[in-house]
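Left out: one protein chain. Kept in place: all the others.
Naming follows writing order (A, B and C), and every chain is counted from residue 1.
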Amino acid sequence: MPEEMDLVELRRQFHQYPEPGWCEFLTTVSIVEELERLGVDEIHVGPDALETTERLGVPDEEELSQWFEKAKSETDRMDILTHIEGGNTGAVAVVDRGEGPTIGLRVDIDALPIEESRDSKHTPAAKGFRSNNVGFMHACGHDAHITFGLGTLRAVLESDFSGTFKVFFQPSEELLGGGKPMAAGPHIDDVEYLIGAHIGLDYPTGTVVAGLDGALALSRFDIIFEGESAHAGFAPNDGRNAVQALVTAANDMYGIPRHKEGSTRVNVGNIHSENPANVIAHRATANAEVRGESTELMEYMRDAVYRCLNSAADLHECTVEASLIGESIRQDCDEELVSLVSDVAESIDSTSTVLRRDNLGASEDVTYLLKAVVENGGKGTYIGIGGSNPSGHHTPTFDIDEESLSIGVSVLSQTALELLS
Amino acid sequence: MPEEMDLVELRRQFHQYPEPGWCEFLTTVSIVEELERLGVDEIHVGPDALETTERLGVPDEEELSQWFEKAKSETDRMDILTHIEGGNTGAVAVVDRGEGPTIGLRVDIDALPIEESRDSKHTPAAKGFRSNNVGFMHACGHDAHITFGLGTLRAVLESDFSGTFKVFFQPSEELLGGGKPMAAGPHIDDVEYLIGAHIGLDYPTGTVVAGLDGALALSRFDIIFEGESAHAGFAPNDGRNAVQALVTAANDMYGIPRHKEGSTRVNVGNIHSENPANVIAHRATANAEVRGESTELMEYMRDAVYRCLNSAADLHECTVEASLIGESIRQDCDEELVSLVSDVAESIDSTSTVLRRDNLGASEDVTYLLKAVVENGGKGTYIGIGGSNPSGHHTPTFDIDEESLSIGVSVLSQTALELLS
Amino acid sequence: MPEEMDLVELRRQFHQYPEPGWCEFLTTVSIVEELERLGVDEIHVGPDALETTERLGVPDEEELSQWFEKAKSETDRMDILTHIEGGNTGAVAVVDRGEGPTIGLRVDIDALPIEESRDSKHTPAAKGFRSNNVGFMHACGHDAHITFGLGTLRAVLESDFSGTFKVFFQPSEELLGGGKPMAAGPHIDDVEYLIGAHIGLDYPTGTVVAGLDGALALSRFDIIFEGESAHAGFAPNDGRNAVQALVTAANDMYGIPRHKEGSTRVNVGNIHSENPANVIAHRATANAEVRGESTELMEYMRDAVYRCLNSAADLHECTVEASLIGESIRQDCDEELVSLVSDVAESIDSTSTVLRRDNLGASEDVTYLLKAVVENGGKGTYIGIGGSNPSGHHTPTFDIDEESLSIGVSVLSQTALELLS
Partner (left out) sequence: MPEEMDLVELRRQFHQYPEPGWCEFLTTVSIVEELERLGVDEIHVGPDALETTERLGVPDEEELSQWFEKAKSETDRMDILTHIEGGNTGAVAVVDRGEGPTIGLRVDIDALPIEESRDSKHTPAAKGFRSNNVGFMHACGHDAHITFGLGTLRAVLESDFSGTFKVFFQPSEELLGGGKPMAAGPHIDDVEYLIGAHIGLDYPTGTVVAGLDGALALSRFDIIFEGESAHAGFAPNDGRNAVQALVTAANDMYGIPRHKEGSTRVNVGNIHSENPANVIAHRATANAEVRGESTELMEYMRDAVYRCLNSAADLHECTVEASLIGESIRQDCDEELVSLVSDVAESIDSTSTVLRRDNLGASEDVTYLLKAVVENGGKGTYIGIGGSNPSGHHTPTFDIDEESLSIGVSVLSQTALELLS
């Protein structure tokens, strides 16, 4: 089977089984099966792949269980499933060829809660590989990223090199929940060069960006205020007003002082309370996020948010619980590695335009892995692989030009091999 | 058929078809049919019974239509249904016996969105007259109130008197939406004495309260802030933040100055926005209410709430829409009429305890009718008819002692006849 | 010397030396000298008269010292001055005639920071007994109250009775600072009947009100937020913003929930910060008060204010200090005692109108003494003695009809003697 076809087929297979963060049960099984087929030396999954206690935004038992049961109905690899039950998805593949540097490639594997288009102009619908999971879709190209990971592994395996090559199949990137635990896991410490990659991003097929960075660091919370209900007419003071606590906190959050070091952000969303107005609310919930031009600025805002929440709870005699559901830091690309990737990309026939650097608009938790490598004295970069997308990321008609799959694999594998030589 | 049995049967019939405010289509038809059976002189329904434009809290087209279709499937009285379509429920019955005073009796006819208990200890379940409308229930005794209205009419019709007797079958009391339009309708102006009545209220069977009043005046709103969404990270200033506008307004509402004339209340409930935190909210909604020891205090708070809403909208460049969905005023009972009712109740064998006055905890829009009568120089009172209720009002196991039906009819009809003599 | 003249002379003497709360040094000396002249059994001053540690709103050292030096320049009674130095003003006189009840009379002795009028229509100016202390004035009739105390003592001493009579000359009523320590002092415990009195209050000469009460309980604070300054342009986050903390707290204070038990009040005044806008404020101060229909409601508000202050300080990483500077509670008059005073007043020729009860608009800390007596099983009332005042209390032209001095002494002494007989 010619290589091109194989990558396309792989991508289409994963496209049909999109699973959200920490629920990538079937996805993980399929990845492991492909790794086994490739004859990879070591395959680590679940708690062996990442630091379980650092996971953020893990869904509740019920949601985990629904996706787990669904996966069980599609595969009989209970040996793998048992290991990743309870939201311990993701995998790390290791190929060890003795003395030499350790190179890592990180790809993300989760999907989005978006109902995929059935429009006949939407290729996955027209060609019959549309999502099988109602209400979920690979609308950000992570199906292509998994393919990058597997394709690059195969290309590296087929080459002669000395050193170690690792691929991190990271779960839960969309909610910024998986980067931190993977960076805290057992496989990053010896990585000297780490590369990550994203497809699309409105770059046309053939364009490669050797270093994408500059996104604001970000922290997201789920917030629950709990007080005590009372009749708003008869006994307003008998209640402890969770709505009033929430509006106080939200108000205070927008007023967190600006910081001398640069831009910050704060926003509150998803405010909810069920009490009719004649009841003092016993419960009110919200979702909030803060951002900063640097990790430190994000942390400054995050600390201030906690003060806002606690002081509002104290004021209104409520309790407050804030769960961190996602976080990314700021870690920019290494200039030397950017140069190397740039040179490699220039040397590949199928690329048409090579940009050294560009601004990555969105937050990305690959930054945790990049930072871990840098702290150990290594280098890292996050590469953009153009792939003409007919509509924007996170939309029901998102798709990528499948030509870009082999371009990506070429850039990534040749970069890895360059570093391994 | 002995009278007692008849009242019980009537009540059970209405109990089985509970309909919420402005959706009392079948209820209105059934009342009209009973009135026809009794040979009442004039029957007014729909726009002929109340001032349509003053209705508050009318449900949307879809909800009205569902209840209307349901009613159509149960009765063929399209002559009545056509007249009350679109939420124009309720009726006024008039018996004119020439020269003499005009006496009015007001009863309310709507039900609540509560799923009735199926427990075998719950009499309606045990005896087979439980609600036929899933999720709805006569959980506040308005089925008994309709029975009071019809039973009193029959008793008055069977008596000899000179003057006019009217019964106001008022829709939508639970949401305080029907009192105002009925008071603004064409039938209240000549009423010299108005009596209203409520069953239960935790008074045991045999107890009568000649004057129930003192509830805080109340005003309820639905609030919608609309702004413009934007990415909270990339372009927070491009949005117009509906959540921030709402929390500003809510905060300001709790800070409305206290008033020298007495107690006031304010509360916000049901806050909602759908935006995740990474989107500046384009829409946020809430429900709010204000109360006051007097109508003026309620109006003071209501005006202040409008200022809070408008200034918050101006501040955050949003629009705000506040729909009044219910309102009640304060109107206390007339001392002379309280004495008369008290004397009548004392004279009836089946009553055991007669209280002259007590505090009506909850808001009630009978106050609009009482006030209209008082402004025309008349008098009014709101009577409590004890009816041992095994569980509280507005609970799934609420029920009333059916012995109280004939007691209520006796008190109300003898009071009316006393005034008509 | 005829009695009438004597009272007038006494009042005029005290009128010329007005001293503010806790600075009534010369006033206390003059009272003690009068008590010595009358031959009172026991005279207690300073720490012997009240519980020093409970004093509220004591001025700073500098202000105390200025008034103390002034007093020293007017009298050589260093024996008394030494005892009351440091703001330990006030006195208690005791006359013990053996077996029998213990009756207490409370009068207040402090003046106001008001510059007295020099208008020739203002009697004190015209007759040469205007204030000698620039910027201070007996503008609320406490000069008359001292006279009531001394005149009543004389009248009682001249009578035959059995039991004990005490007069409490209370300092610092205007700022509500002296009632609490006097009620906590050693002389109130055995008092069975306590009477207080106020002159004027817009009642004409000849009117007596046997029971004045109903004022809201009140608590007043001085508030200091301290943070850290920083340049608002270069490094806003380096500061800890005391102005932002104060506005947060003030905002929160206006939003303290209404209470089911009745009316409450809250207000913020005297906000100050010295920082120009380009400096993050390191300090901001304010003055605040809360009131309630009952002592409990005042305490509910006071506790909530502390929560507002502490949570705002926590939020903005500032410290906050709130000093209670004055407080009064609610204690209504005893019905039996009101009847007795009423009867006594009716029996006196010089009274023309006797009201049993009326509403005392302003807060008064006589309530602490009344409450202490009631808690010990005793009874108390606060009496209004009409005294046609040409202009309102607390104005530069306030004055009282001196005819009312002897009326007051008659009512108070005859009430006391009635209770002592």
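Quick notes on this one:
Here is the rule we use: contacts are C-beta pairs under 8 Å (C-beta built on N, C-alpha and C of every residue); 3 or more make two chains touch, one makes a residue touch a chain.
Small disclaimer: the values here were computed from a predicted structure and weren't measured.
When the whole complex is considered, the residue among B:Thr28, B:Gln244 or B:Asn389 that touches the unshown chain is B:Gln244.
Of the listed residues C:Asp79, C:Glu274, C:Asp303 or C:Glu321, the one in contact with the hidden chain in the full complex is C:Glu274. From the options C:Ile195, C:Ala288, C:Ile329 or C:Ile385, the residue with contact to the unseen chain in the full assembly is C:Ala288. Checked against the full complex, the one of C:Ser294, C:Ser363, C:Thr381 or C:Thr397 touching the unshown chain is C:Ser363. Listed here are the subunit B residues that touch the chain not shown: 234-239, 241, 244, 248, 252, 255, 257-261, 280, 300, 307-308, 310-312, 314-315, 317.
By the touch criterion stated above, the residues of subunit C touching the omitted chain are 216, 218, 220-221, 232-234, 236, 241, 243-244, 246-248, 250-251, 254, 265, 267-281, 284, 286-289, 291, 361-363. Touching residues on subunit A toward the chain that is not drawn are 251, 254-255, 257-258, 262-266.
Please note the rule applied: only the chains that are shown with their structure count from here on.
With centres set at the average Cα position, the gap from subunit A to subunit C is 69 Å. Residue positions of subunit A touching 2 or more other chains: 234, 236, 241, 244, 248, 280.
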